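My questions will all concern the structure given below.
A protein chain is absent from this complex, but the other protein chains hold their places.
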Amino acid sequence: MDPAMLDGFPEEDKAKMMGMIEAMQTRDSLKMYNNLVERCFSTCVQSFRRKTLEKDEERCVSKCCEKFLKHSARTSVRFAELNAQSMQQMGGPPQ
Amino acid sequence: MDPAMLDGFPEEDKAKMMGMIEAMQTRDSLKMYNNLVERCFSTCVQSFRRKTLEKDEERCVSKCCEKFLKHSARTSVRFAELNAQSMQQMGGPPQ
Amino acid sequence: MDPAMLDGFPEEDKAKMMGMIEAMQTRDSLKMYNNLVERCFSTCVQSFRRKTLEKDEERCVSKCCEKFLKHSARTSVRFAELNAQSMQQMGGPPQ
Amino acid sequence: MTPEQRDAAFAMAGQEMEYRVELFNKLVGACYEKCIDKKFKDGELNVGENSCVDRCAAKYWESVAIVGQMLGAQGNAPS
Amino acid sequence: MTPEQRDAAFAMAGQEMEYRVELFNKLVGACYEKCIDKKFKDGELNVGENSCVDRCAAKYWESVAIVGQMLGAQGNAPS
Partner (left out) sequence: MTPEQRDAAFAMAGQEMEYRVELFNKLVGACYEKCIDKKFKDGELNVGENSCVDRCAAKYWESVAIVGQMLGAQGNAPS
């Protein structure tokens, strides 16, 4: 969201909006955490002969997580660029 | 939801309920939009040698979308019929 | 959530929190219902030559559902144990 | 009706609506997977797809009832 | 602005944000499936993965626009 959108709103509204954004971010990061575990567990863990992770499963979960975070960070840069581009070209994102 | 459910409620409650339904519909249509893009992109786009869609990928995304919307429209007619049927037979939908 | 967390809150707050928990449980059980139907339907129903379930499809949906509920019940016992364990060891669950 | 009862009625109606919408969306998704040819040569549903979709919807509905009975029998019926 | 209008503006801004976040998450998920090698020998993205991710994001974005046009044409454009 463009923070400029909030210009002209009374201070208490801005505070409310900021609270809303913050709550959404907390919720999304918790959701992302759960999704990441599910994704890497499903890809990496295949054997159930023991009740602790095998060394290579542990390594796989950790690399999977690292790689996903890097992928996500790179994508977020591209996403911002694409967003900015379509703002210029069409006066707004595709919606 | 059966609008008759709202009979007997004060006017301001009806308005509140209508607002609730409207907000839900906006949210659902945005969600459906996102789901549709994800679905058709995943089915149709396979090559990443260029950063723009190939002609056949573009056509595929567009046909995929058209077909999904037609499928969804037909299903919604069937859904309403099945709903009406089970209201009659059992005094309510399976729940 | 640990109900002890509510100690020291005024009565009306406890009531509000309990209401929140209840609403969440209703929502989750409805969501679980929908997920279970989707899961067992997708696994069990393969033929579309008739508009009613074949005898073996019906049996499959029913066994699938029974098995999922048993799996879920067992997992919930394990989940509680793991939760309790990590509370002891680390003063809190992994988060 | 007290304000609390009214709030509860609203909350229940909202959850009921969400359940219905979710049910519909899952039915659409499941029958799309089962019935629709993913080659997308054409934007129209053909005869076979159309009748598959109709039967699929009816069979999904029957499955909802079966699962509902099972949940009810186990005492965790949603309502 | 009346309080009702303000509430409506808040609700709309909230839904717009949720739509954006969801769009981003789905793009990340789709391009992860398309581009990332799941052997996880290494925690780094290699050159091929990096350029695949960039192109994938651009193509996903183009798909958003196509689907948006189709929805608009059918009169069920989300906004």
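Just a few scattered comments:
Lettered A, B, C, D and E in written order, each chain numbered from 1.
Here is the rule we use: a residue touches a chain if its C-beta (ideal position, glycine included) is under 8 Å from a C-beta of that chain, and two chains touch if they have at least 3 such contacts.
Note that the coordinates shown come from a computational prediction; the quantities given were computed from them, not determined experimentally.
Against the chain not displayed here, subunit C makes contact via residues 1, 5, 13, 16-17, 20-21, 24, 28, 32, 43-44, 59-60, 62-64, 66-68, 70-72, 74-76, 78-79, 82, 86, 94-95. Against the chain not displayed here, subunit A makes contact via residues 23, 26-27, 29-38, 40-42, 44-46, 48-53, 57-58, 61-62, 65-66, 69.
We take it that only the chains that are shown with their structure count from here on.
Counting steps between touching chains, the shortest path from subunit C to subunit E takes 3. In the assembly without subunit B, touching between the remaining chains defines the groups A, E | C, D. Repeating the B-E interface with over half of its contact pairs identical by residue number, the matching pair from A-E, B-D or C-D is C-D.
The chain with its C-alpha centre at the largest distance from the centre of subunit E is C.
Centre-to-centre separation of subunit A and subunit E, using mean CA positions: 11 Å.
Shared interface positions of subunit E, i.e. residues touching 2 or more other chains, are given as 18-19, 35, 54, 58, 64, 68, 78-79.
Among the residues of subunit B, those in touch with two or more other chains are 32, 44, 62, 66. Chain contact topology: the protein chains form an open path, each linked only to its neighbours in the line.
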